[in-house]
Structures are given as structure tokens and as C-alpha cells.
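In this view, the complex is presented without one of its protein chains, the others remaining in place.
Order of writing sets the chain letters: A, B, C and D. Residues in each chain are counted from 1.
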Amino acid sequence: MISFRDTTRHFPGPDGGFTAVDGIDLDVAEGEFTVLVGPSGCGKSTLLGIAAGLTEPSRGEVRVDGRPVRGPGPDRGMVFQQYALFPWLTVRGNVEFGLRTARVPRAERRRRAAHFIELVGLTEFADALPKTLSGGMRQRCAIARAYAADPRVLLMDEPFGALDSLTRSRLQEQLLEMWERERRTVLFVTHDVDEAVFLADRVVVMAARPGRIHRTVPIGLPRPRTAATRLTEAFTALRTDVWRAVHEQQPLNPPSTVPLER
Amino acid sequence: MISFRDTTRHFPGPDGGFTAVDGIDLDVAEGEFTVLVGPSGCGKSTLLGIAAGLTEPSRGEVRVDGRPVRGPGPDRGMVFQQYALFPWLTVRGNVEFGLRTARVPRAERRRRAAHFIELVGLTEFADALPKTLSGGMRQRCAIARAYAADPRVLLMDEPFGALDSLTRSRLQEQLLEMWERERRTVLFVTHDVDEAVFLADRVVVMAARPGRIHRTVPIGLPRPRTAATRLTEAFTALRTDVWRAVHEQQPLNPPSTVPLER
Amino acid sequence: DGDRDRSVDFGYIADYNQAGLLAVARERGLWKEHGIRATYKVFTDGPTQITALGAGDLDFGTIGPGATWLPASGRATVVAVNQLGRADRVVALPGRGIDRIADLKGKRVAVPEGTSGDMILGLALDRAGLSRDDVRIVPMAPATAVAALASRQVDAAALWYPLLATVEKRVPGLVRLAESADFAAEFAFPSSFVAAPGAVDKNRELVEDVVRVLQKANDFRYANPEKTVAITAGFLRLDRDAVAADARNTQPLSTAELVAAGRDGTVARWFTALQGFFVRNGKLDAPVPVEKFYAGDLYTRAAAR
Amino acid sequence: MPRAAATGASRRPRGLRARGPVTAARLTGAVSLAAGIGLWQLAAALGTAGVPGPGPVAARAAELLADGTLVTDAVVSVRRVLTGFLLGTAAAIPVGALMGWYPVARALLEPWVQFFRVIPPLAIIPLTIVLLGIDEPAKITVIFLAAFLSSVVSVFQGVVAVDRTLVDAARVLGARDPGIFVRVVVPATVPFLFVGARVGLGAAWSTLVAAELIAAQQGLGYRMQQAQLYYDLETIFVGIVSIGALGLLMDRLLITAERRATVWQERRAV
Partner (left out) sequence: MPRAAATGASRRPRGLRARGPVTAARLTGAVSLAAGIGLWQLAAALGTAGVPGPGPVAARAAELLADGTLVTDAVVSVRRVLTGFLLGTAAAIPVGALMGWYPVARALLEPWVQFFRVIPPLAIIPLTIVLLGIDEPAKITVIFLAAFLSSVVSVFQGVVAVDRTLVDAARVLGARDPGIFVRVVVPATVPFLFVGARVGLGAAWSTLVAAELIAAQQGLGYRMQQAQLYYDLETIFVGIVSIGALGLLMDRLLITAERRATVWQERRAV
């Protein structure tokens, strides 16, 4: 259970600085799958960082299981938007990182790392360094690393953003399957409305300047969800609903005001 | 006009190394909008790097306007998958970079940079450093930088990958508008099938291991394309066609073989 | 513990003047004869040895005349005079119009400050009626002064052998303006063996034995100059000719002569004259009675054994 | 894990949360200084043979200040060090960059740089005199060499470590070698450049005594040598403290400059 209470993050600077998120109140229930969507720069990553304990809110607080967050911990795993792979470690080394800190014995560590590397389709690249991986491969490595650490809460920042549709839908289904089996709490950021609706119990649509909650859309679709779910009318209706919630916001620059010729 | 002839890129390494792209033959006509799609790691970025002159093919060659590519040049602009912003420059500084190399006078430089910064909705962040930008804002800055340099050929590597759907469709429309007006040659990588069909004259579907061309789908949709285009039946049919071409490929790991329990 | 008590650490500088006696003492087995285990440690200058004496890392050291102000200011005790130096010269480059000391007026003179070379220069200027301000003194470390003179960067220098020998090799016809011997009547340049202050009282017997060894070596050197050169060259691993050239610029005295010089106050005169020089330089506040830092009776008693 | 963050971007060390980090740093600095002087006093009081305490050294410093010697010496030495340091690092930037950028330049130059870098300055003094005489140029050259040779390695390593994709991005934007160098390599190398400058500054100061062996008439190094001849430990300590304080001051200036030049860096701590 994650609860944000009046969570605000202000970055000091000239002109009074910048308020990235302002007075967020949000409860993510134990085992709930919550998806954050919203325009670029509306504070989604900032919010995840606060939940992870990497950023301190300027005002308000976040509690996880009733205890205020004081810093990061292995109970809250995170997939970073910029991957944040350790460039000096191979794919395997990256995936094993959290297992080492948890002092998982070597053989078990190997086994679990191999499992998650296979899950994201990088088995053949287990010994490759990040610099030799393509963008999507790096992202998959970051996902495997977060899964392997086996956190109770998963904070995922656009984890499938760099993946082709095939790999993407496969990883979505895998994630749902794992979640349904183990009922972790998931806070998931995406800009893909389809993905949001397909995965979520509830989609939280954010608005920008300052970052705040615009609307919350409960997704009542039955589980387990499969490829067929995407073809149902309920799915399409919810998709349109979320799409509207995102699109009805004040655009950053109304396109009409920008002349295209130079 | 870009033509790849038997273009091959092999990375030496243990176990015989790795062939990222193998014997690519592809012609992109003057003023054509070509989109590359394909599974993660199939060599799309590598191919763009070769066209840009950043990577030398191990075999075969690339010609731009009949002249073999010998190195990078300002005639071929690029949006990098990892953005590659200069972290010590502000948004404006990054966007002005290419204009400075082209010795555009100061006033004109300012004006053009301001125009493209507004185009991607970063006007308020013109003086912000990259480290203070969100993922999507960084990506938009990279786009503005490439546009501002005004290249005849645009090489774009998943340029809208980190953007929310609203910003994304707006930037898609802007790109098309600019392209229709100025008829640049565009080689565009995406993993979003909708985006590919919406933008392209022709979608090239690649396959992995080794990276090669799987199928080419000509997109005969009339131009100019607008939001309405997406709702036509022709669009849906082409979308399905491309989707199939991507999905009918040999999956990296057939999901059935990966047990999900640990 | 008697064994440990009879081992001594001896500091020295690696030239003929200051290493000769130690080389002889080892070569001729004089230490063994007196049941002393002596270890030699080489230094590049006197003051560092005095520092080491003070820190307890060294029992005896060897200093040149220029460092004599250190014992005079209570930082060490002179246990024996070694010999007199005659190596110092004031020289000028040929072709610079300098033939006499008086011609140095306004010229650049390289001087390692506080050394015997510096003293000779001061005496020579005095005698010519010049003050130090009349010439352009360029203070330099010895090796640096050699480089400066050899590469004709200065007009003149106050230096000593063997350093000057090297300069002569490169600059033939150096003009000799003044030398130690010119001032033998007023000034002598004794080098000495020193011990830590208080060592003489604490360890009288051992110190006496050490002095006795030095005296025996001294008499050998006095009687066998050529052999001494050979032994020293071997000890220092130096070219025998270079050491022989060095030896020509020293004035050895027999132990008997040194004892006599101690009795009749000659040694005291040498040291007093040196102190005058140090006072003028500001190294010493005021001259001190020589018996405060020169253990003359110990030297005499040792010679009598 | 405590982290201070001037930008306020992240958690601050707990103990210092109330006061600003700058004040806290000042305070700790003062405590550290007091502790250092206390230790020194203690060492002197325990009578560690010959170490003069802060008192006598301060007295000696007052004397030297009163008769103007200390100020003159300091001015002369600072001029030498600054000249040598500035020339040295100015030369190190292009040479290090050339070595980092062009493999041929590297193969040609690097062995010599490495060779001379390990040669003790004391050993080259005679050579310097022979080639350059005994006046200021010779002294400054010794300092210049020390500063140059120690900072060139940092510059070189910095250039080698420049992120390839940034260079690629500049190329695609039409930049050619000189432009890439000035507009990408130099800014990307800034952290290394400052390591180089700081190391170079240290090398310049610590070569001062050696440089002033060359016929100096004034200067802190010269004064210390004189004092050594006279076994005047108070004056030596005045020299040590002056050199240390001046060096520290110049280093602070460099750090401030660096802070300014690298605001763009995603820093972990202040």
C-alpha cells in the first residue's frame, strides 16, 4: 500500500523555480496495478522517484505500508526511464546485482538471473556489455534486473517504451501473468493509452504545470486479460475514455499559434 | 536519394562475433518518407548509423545522391535513439549547435532556434539544462536540434518514442506538414505500427539475426494525412498488414518455452 | 648489552676530505681492533647529519668548516678535527675582463651561501676593500653554481675542488682570483668529526675509543697519502685521479700536531675566527668559548692511550 | 547515506539538515583547522625534537612580515608559480587533447611525456641552467614543466573518455575537428581538465623550492633553503605554512571556477 499525501516537489531556481508535482493525494492499494499517464513533463517520473525514496518531497510525504519513506530499499524495485544499467557489468551482471546485495547463493543467483534473462529474450546476450546492446535490448535488461530483485512493490517508468509491438505485447502479458500470480503492488508509467488500459486496475491521468492528478479512470475489465481483451468493446470504450482525459487537457502550445514556415 | 547496396555490419567478438545487418539492399528515393520497423535488436539503429556515416559497413556501401558516404555531414541530420544532447548546453544551446557550425548569424540563429523550440513545446524551458528535463522533454529537444540544422536528409531513430500520445500525434502532424512542404528525404525508425502507417510512403519491415529486410509494404494513403486518415478503412487494413509482417516473424524466444514460475 | 653499546652509526659526505679517514679505518680493521661495530651512512651535507644526530639516528657525523656554526650553537660537539681544507677558490671566466678581485665590481658571482667558498669570497672582498654590495652575489647550491659557471651564465664563482676541476675541463683558462692559502695566516678551514651534544658525557669511553680509531687512521693518512687516496677511491668507487686531485687541496696534520695545536690554542683560534664569520652572517648571535663545543681534552687523552 | 544537495534535488545529510550545507561546511572547516593547529601544538609540546610550535612560528612570521621579507618573497613566488602553472596547463590542454584525439600524435608524444614526467625536477636543474641561464626563464621553466607534465595526463585521459555519441552528434550537426574540439571535447572534458589544473597547481607549488635553487634572490623557496642552511626551523615552518596557505587559496579559486563550469553535471553530492 503506497499513499501519497499532499506530495509536492519544487525545484528551486531563478523565477521562483519550478513545481514538478503539486499536492498529489493518491492511494495505491496492496496488490493493485495502477498506471500513470499524462503529458510529457507532468511529473510522472518525479512521483515514482519520490515513492522509491530517491527524491525527497518538498512538502507532504509518501508512506509505504504506513511507514514514511526515508530512502530507497529493495522492497521497492524500479525500472528507470533511462535504464541506468551499470555499463561495466554484462547483462547477467546487471541482472544479478540485486541478488548479490540480497546475498543469494551463487548457484541460485545464476539460475534466477538466467530465468529472467530468458524471459526478456536476452539469453544469447547474457555476456554482452550494455554498450553493445540496442536501445530495446538495454530496456529489457533493465526490466529483467528489476524483476530479479523480487520486490514487493514495482515502480516502472515507461518500461516498454523502446520495444517493438511484438516484444512489447509479450512482455505486457508476462508482467500481468506474474502479477496475477504473485499480486505485487505495481505503479506503472506509460504514454501508451492501449497499454495503460490493458494492464491497469485503475488509470491515473495527470496534468502538467504544475503536475497534478487530472482524473482517475477505474478499469473494470475482467482478468486474466489476453490478446482477445483488446478486441472487446469495453476495452475500446475505456481506451477512448482515457484518450479523451489525456487529450482534453490544455495543450502546452496550441499548435495553431506556431507558424510552421521559417 | 539513399541507396544501400549489400550493406553488412559485423561486430567482431568471441564465437565469431555478431552480424547486426546482413546484405541490405534498399533505395530511398529523393523526397521519399521511408519507415523502418522490426523487432528490437534487428539492426535499425545500425542501418541509420551507416547512412549517417558514423559507422562504416564491414561489407557493401551506402550512397547518398550517388556519392559513397565517407563520413557524417550536415546534409544528413539525425535524431539519436539516446538523444545525445550536450549536457553542458541549455535547450537553446543544443538547438543552436548546428546553426553555429553553419555560421548562421546570431539574430537569425536565435530566431530559428526559438521557432523550433516552440514547435516542440519547450519555450518555457529554453534556458534549462538537459539534466533538469524529463525524458520526453529531452527527446523533444533532440528533435528540435535536428530540425533546426535543416538537413536535406532526416534520419530519425524512434524520435517520438518517449512522448505521450497527445504530444506525439501533434509532432507527427507537424513533421508531415514540414515534409510535404519541403520534401526532404526521411528515413524513420519506429516500433509503433500506427505511426509507421500514418507517416510512411513505404514501410520496410526488418527481421533479426541477422538483420535483414523481411518485407516492404507500400502505403498508398492519400496525402495530406490528418487525424481523419487514421479512421479510414484503408489505414486499418495497412496497419493490420504491417502488424502481421512484424508478428509473423520467428519470435526471439517462443513464449511457451519460458516457464514463468521460478 | 655491552655489544650493542659498542656499535656506532657514522655519517659522512662522499668526498676525499670527509670520507678518507672512515675508509682507512674500515680497510685497516681499526674498528675491529677496538671492538667497535661501525656503520657508515652517506649524506650530501653537514646540516642534515646534525638533524639526524639530534633525532638520535646517527652517533657521529662529518662536517665541513661551513657547518661549524651548528656545533657552536650547541647542536653538536666536535670530538676531533679532521684536517684543513685548501680547496676553495674565487675564480672568474676568462675574457670577462676580470683579473683581480677588484674587477669583480658589478659582476655576477655565484656563491653557495654559508660554505667555505662563501667565506673565501668575503675575505677576498674585504682585503680588496670591497663590500658584498659592490658585486652582484648570486646565491646558488654548489652543483647549480658549477652548471652556471660552466655554461657561462655568471662571470665568476666562489667554489672549491673537486667541483672546479669539472669546470676547468669545460672552460680552460679559468682566472684564479683568490684561494684558501692566501688567508692561511688569519683563517683555516678545519673539517671536523661531531657527536650528538651530551654524547661525550654519557658515553665517554666509547667516544674516546672512536676518537682513538680516527687518530690511528689519521696517522696512517699522514704517513701514506697515496695509499689513502687508493683506499678512499675504492671505498667511494670513484676515479683515483679525481680523488688524488682532491687530496692535493687538503692539508693533513698528524695527530701529534693536532694535539699540540689544541694545547697551544691554535684550534681555538681557528674556531674563533670561523665564529666571527658566522656572527657577521647572522648564523650565530655571538661567539661562544670554543671549549663549549670542542672536546679538546678528550682528544688529547685519547692520543695518550 | 547522507548526501548534501545544494540544488535541493535529493536527501541531505541528517545531522546538517537544519543549517545550510555551505554554513555547515564552513563550520566543519573551522573545526578541522582548529584541530590541526591543536595537533601541531601538541606535537611541539611533547617536544618532538626540534619541531617549533605554532607560537614561535607565528612570532617569526610576524618578524618576517614586519620587515617586508615575507610579503616580497610571497609575491615573487606567487608570480613564478602562477606563470609556470598557467603556461603549463595552457600547453597541456592542446597537447593532451592532441594525444587523446589522434593516435599518431599519441604514439609520437606520449612516451616522451611519460618519460619526462617521472624525471625529478632536481635532476634537470643543471640542464636547465645550461640551456636557459639562471634568470627567471629558467625558474619558470622548471615550474612550467612540472605543471605541464602532471596535468597533461588528465587532459589526455579526459579526451579519451569523451562519450562517443556526443562526438557523433556534433559531426552529424556539421562540426569538423576544430569545432568538435572546442565545442564538445573541451566542455565534456571539463571535470578532467580541473583535475589536471589542480594537480598541475600542486606540482607547480611543490617544485618551487627546486626552481628557486636556481640562483633565486628572493622567494619563499629560496628563504626556506637559506633557513635550512641555518637550521632555522621557525623560518622553514613560516615558509611551509605560507606555501600551504597560498596553494590552498589558489586551489579554492580553481574549485569555485570548476563549480561554475560544471553546473550541467548531474552531481551526486556537493
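Definition applied: a contact is a pair of C-beta atoms (placed from the backbone, for glycine too) under 8 Å apart; a residue touches a chain by one contact, two chains touch by 3 or more.
Treat the numbers as computed from the prediction; the structure is a model and nothing was measured.
Colleague: Specify the residue from the set C:Leu21, C:Ile120 or C:Ala147 that touches the hidden chain.
Modeller: That would be C:Ala147, which touches the missing chain.
Colleague: Which of these touches the unseen chain: A:Arg76, A:Arg92, A:His214 or A:Arg239?
Modeller: In the complete complex, the chain left out is touched by residue A:Arg76.
Colleague: Please identify, in ascending order, the residues of chain A that touch the omitted chain?
Modeller: Missing-chain contacts on chain A: residues 52-54, 71-74, 76-78, 80, 82, 84-89, 97-98, 100-102, 129-131, 145, 149.
Colleague: In the complete complex, which positions of chain C touch the hidden chain?
Modeller: Counting over the whole complex, chain C touches the hidden chain at residues 11, 13-15, 41-44, 48, 51-52, 54-58, 142-143, 146-147, 150-152, 162-163, 166-167, 170, 237-238, 242.
Colleague: May I ask you to list the residues on chain D that touch the chain which is not drawn?
Modeller: Against the missing chain, chain D presents residues 1-4, 10, 13, 15-16, 21, 24-25, 27-29, 31-33, 36, 48-51, 100-104, 106-109, 111-112, 114-124, 126-127, 130-131, 146, 149-150, 153-154, 157, 159-165, 167, 171, 176-177, 180, 191-192, 194-195, 198-199, 201-203, 205-210, 221, 224, 228, 233, 236, 239-240, 243-248, 251-252, 265-270.
Convention: only the chains that are shown with their structure count from here on.
Colleague: If you average the C-alpha positions per chain, which one ends up nearest the average over all of them?
Modeller: Here the chain at the core of the arrangement is D.
Colleague: If you average the Cα atoms of chain A and of chain C to get two centres, how far apart are those centres in Å?
Modeller: 83
Colleague: Please output the residue numbers of chain C that touch at least 2 other chains, ranges allowed.
Modeller: If we look for residues of chain C contacting two or more partner chains, we find none.
Colleague: Could you pull out the residues of chain B that touch at least 2 other chains?
Modeller: 82
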